[in-house]
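Here we show just some of the chains, and they stay where they sit in the whole.
Note that the chains are named A, B and C in the order they appear, and that numbering of residues resets to 1 at the start of each chain.
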Amino acid sequence: MGTVAPPSDPEADPRVKAVFDDIRATRKSDFVNNMWLWLAFDPDLLERTWAEVKAVMATPSALDPLVKEMLYIAVSVTNGCGYCIHSHTASARAKGMTEAQHADLLRVISLAAKTNQLATALQVPVDAAFDANGKQ
Amino acid sequence: MGTVAPPSDPEADPRVKAVFDDIRATRKSDFVNNMWLWLAFDPDLLERTWAEVKAVMATPSALDPLVKEMLYIAVSVTNGCGYCIHSHTASARAKGMTEAQHADLLRVISLAAKTNQLATALQVPVDAAFDANGKQ
Amino acid sequence: MGTVAPPSDPEADPRVKAVFDDIRATRKSDFVNNMWLWLAFDPDLLERTWAEVKAVMATPSALDPLVKEMLYIAVSVTNGCGYCIHSHTASARAKGMTEAQHADLLRVISLAAKTNQLATALQVPVDAAFDANGKQ
């Protein structure tokens, strides 16, 4: 399935080839997954999306690379994006996520969804102590 | 606001008092936030919810306590639970989250929401390489 | 707050007055809640929305009126619609929802959100036994 037809020879377009080459170099792997192939239907969208993913996910920052993958999974599960859950679970494993960490991730994100429902159903008012602005 | 009226003297109920005492002991703080006060309208629901939150969030496990708080925030933001975002951001700060880490958390969860939309809009098929079952 | 300004004298418009009169008659109450006042900025949208709410929620059907209110709450909580949670919790109470039923409702909808996360995170394949079409 799919709502666009990915290009049959994507790397014939030099802008697409440059992005795919950078994906392979950044990841030190020949594998370019379907997300990028499908985005190649619009080279500008492909370039911008990869540039941002590379800047946020593949560049050293305040959070550990594995933590960032697990946060990605948390959002993707909550949004129900099957593709993203599969691809970022694979990435987290490649970055060392153990089975015990995976199970713990599932414990936390499923508990969070549960207590989100409770707080929302009760419409609990926010405690004044939680207001960052009150502390300026 | 709120959809239930929390009990006016919650600790008059010994089951509620036992939970509140355990919250204070576990957190080494006198502060019991509104979530627990509102849940006290049903002592069974209060007991079960606290028992699970304590087991998952306040017990050493495969993931770091701060990482677990950030995962909680990621889910709560995606679900739009204002109360939960406020309370878990406060907890993450109490566990040492820096401003740089907070900004990085926001970069990751907002990028994840963005690429979730792209993968979902394109209905990108999952790569066979991501199927954990194919690898058994 | 609000993204439209509700009409200052809504019942000056005969189409709005007719809807408000029908709301009062159907509910046997003088109270017209804000939802209808805000929708009155467009009489056609007001008429169609009320007609559908009346047909589904205020007309005898295969499900009990209180069950229908609790289903409404379940969807509204999952979508995070604060207004809807408040108004339908009030309606459910008016139709006899007890505190024990309210707590049970919260147990079910929070557990459902939790196991939704687990099934989605694991991308569990649907059992053939659940396919209604296979049984034709």
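The rule is simple: a residue touches a chain if its C-beta (ideal position, glycine included) is under 8 Å from a C-beta of that chain, and two chains touch if they have at least 3 such contacts.
Not measured: the values here are computed from a predicted model.
K.L.:
Give the total number of copies in the whole complex, keeping in mind that only 3 of the identical chains are shown in place.
P.N.:
Copy number for the complete assembly, per this file: 6.
By our rule, only the chains that are shown with their structure count from here on.
K.L.:
In graph terms, with chains as vertices and touches as edges, which category applies: line, ring, star, complete, or other?
P.N.:
Shape of the chain contacts: complete, all pairs touching.
K.L.:
Using CA atom means as chain centres, which chain is nearest the centre of all the protein shown?
P.N.:
Measuring from the global C-alpha mean, the nearest chain centre belongs to B.
K.L.:
To the nearest 5 degrees, please report the angle of the rotation taking subunit A's Cα atoms onto subunit C.
P.N.:
180
K.L.:
If you average the Cα atoms of subunit A and of subunit B to get two centres, how far apart are those centres in Å?
P.N.:
20
K.L.:
Determine the centre-to-centre distance between subunit A and subunit C, using the mean Cα coordinates as centres, and give it in whole Å.
P.N.:
33
K.L.:
Measuring from the mean C-alpha position of subunit B to the mean C-alpha position of subunit C, what distance in angstrom results?
P.N.:
A distance of 27 Å separates the two centres.
K.L.:
Subunit C: which residues touch two or more other chains?
P.N.:
In subunit C, the residues touching two or more other chains are 80, 82, 85-86, 106, 117.
K.L.:
Flag every residue of subunit B that touches subunit C in the complex, lowest number first.
P.N.:
Within the complex, subunit B touches subunit C at residues 1, 3-4, 41-42, 44-45, 75, 79-81.
K.L.:
Which subunit C residues qualify as touching subunit A in the complex?
P.N.:
My answer: residues 73, 77-78, 80, 82, 85-86, 105-106, 109-111, 113-118, 120-123.
K.L.:
Can you check the complex and tell me which residues of subunit B touch subunit A?
P.N.:
1-4, 31, 33-35, 38-39, 45, 49, 52-53, 56-57, 61-63, 67-68, 70-72, 74-79, 81-84, 86-87, 89-90, 98, 100-101, 103-105, 107-109, 111-116, 118-127, 129-132
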